[in-house]
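For reference, the structure is listed below as structure tokens.
For this depiction, one protein chain was excluded, whereas all remaining protein chains were kept in their positions.
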Amino acid sequence: EDYIPKHNTQACETYDHFLISSETLSLDRACALVRDDSAGAISTFEGTTRNTFNGKRVLRLEYEAYEPMARKEWLNIVQEARSKYHILGTAMHHRIGEVPVGQTSVIIVASSAHRADAINAVHFLIDSLKARLPIWKKEILDDGSGAWKENEAINLTVHRPVSH
Amino acid sequence: EDYIPKHNTQACETYDHFLISSETLSLDRACALVRDDSAGAISTFEGTTRNTFNGKRVLRLEYEAYEPMARKEWLNIVQEARSKYHILGTAMHHRIGEVPVGQTSVIIVASSAHRADAINAVHFLIDSLKARLPIWKKEILDDGSGAWKENEAINLTVHRPVSH
Amino acid sequence: MISVKLLYFASARDAAHGLSSETIELEQQAPATLQSAVNIIRQRHPNMEAVLKTALLSLNQEYCEAENTQDILLRDGDEVAVIPPVSGG
Partner (left out) sequence: MISVKLLYFASARDAAHGLSSETIELEQQAPATLQSAVNIIRQRHPNMEAVLKTALLSLNQEYCEAENTQDILLRDGDEVAVIPPVSGG
């Protein structure tokens, strides 16, 4: 059985980075926070603003967040991820303000010794973010109208622990 | 039902990028190849050289590839991925030669309208690569010894299509 | 009297005509519960009724679990937010 390097089961801001910012996001910067010589795998997810919704043309998305609660709730979510998966480090960066078409609204990264943990953890993390984090987006269409979106119901029970 | 933008079911080197190189790999460069205004999600996987295996310290990995066959087999793999998932673009970059501890040996990226397709496609692609692509790595330990590795048996049937 | 801060996000802020936060005073002995805060919100912002149908509430930056908001006692300095259905990511 392969040696599993140190991995924290306790979520902690030293290893679980959280950033909400109106600046453009960078995948490289997020990945740098989770790189580790004991990692064999880094998995990432980027959410980007799509140019259409229901056949209508989207100009941009506008995001707002209840930041102190998002930070608390995110640590809860990462805690759950760490109970299911062997994770070395994570980072979650979410943009607020205007995010034009093609640009990135959220980045989630995770590192682990083995690939299944990193890939499954990121999937769990983005699904949990979309279900639970107090962040909202308004979709601005090319006819000038804007509507607050509501994420679809997400079944989080499908995310089972990785067996080693 | 949300409009699904153009996605090719046919693997094609215009949308499915393949690179084997001895140069260092770049996640940003790989992602740039799959970005698309109709994408809502980009998922990536990076394999990196770990510093331990079975409690022994690893110095580096050395990779070699049967490149023309790897290219053919990769297109077959992407074809299968495109039959299971709605994918806009993919890129697979694999490094050959020496890959020191902490550096990246492989990058796989995929873009899609919706996150489940991108995340599940990347998971399928890395599992398939490890099972099928004619690439080999030699693990050099700190005692100077080197051994050709063999990837563990992988169950590819767990990768089911995403339901829309 | 105790002071409680109310926060309105997204469609809740729209229903409060752009007001993102306000502080209210509650009679602690009444008792001061989450329900009493909600009642005040309803009185001050009639448009909030529709939002409250699908929104969750938070207390001090944690989701409120209780079925019955009258069971949750408020204390001086508490922060309550109206959390419409989220759409992060």
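Letters are used for the chains, namely A, B and C, taken in the order the chains are written, and counting of residues starts over at 1 for each.
FYI, a contact is a pair of C-beta atoms (placed from the backbone, for glycine too) under 8 Å apart; a residue touches a chain by one contact, two chains touch by 3 or more.
Treat the numbers as computed from the prediction; the structure is a model and nothing was measured.
Peer 1: Name every shown chain in contact with the chain that has been left out of the document.
Peer 2: When the full complex is considered, the omitted chain touches B.
Peer 1: Can you say which of B:H17, B:R60 or B:H94 touches the chain missing from this structure?
Peer 2: B:H94
Peer 1: Considering the entire assembly, which residues of chain B contact the chain that has been omitted?
Peer 2: 47, 63-66, 68-70, 72-73, 94, 105-106, 126, 129-138, 148-151
Keep in mind that, in the parts below, only the chains that are shown with their structure count from here on.
Peer 1: Can you identify the chain nearest the overall CA centroid, using each chain's own CA centroid?
Peer 2: A
Peer 1: Quick one: chain B and chain C, Cα centre-to-centre, how many Å?
Peer 2: Chain B and chain C have C-alpha centres separated by 48 Å.
Peer 1: Whole-Å distance, chain A centre to chain B centre, using C-alpha means?
Peer 2: Averaging C-alpha atoms per chain gives centres 21 Å apart.
Peer 1: Suppose each chain is reduced to the average of its Cα coordinates; what separation in Å results between chain A and chain C?
Peer 2: So the centre of chain A lies 27 Å away from the centre of chain C.
Peer 1: What are the residues of chain A that contact at least two other chains?
Peer 2: 47, 126
Peer 1: By residue number and range, which residues of chain C touch two or more other chains?
Peer 2: Within chain C, no residue contacts more than one other chain.
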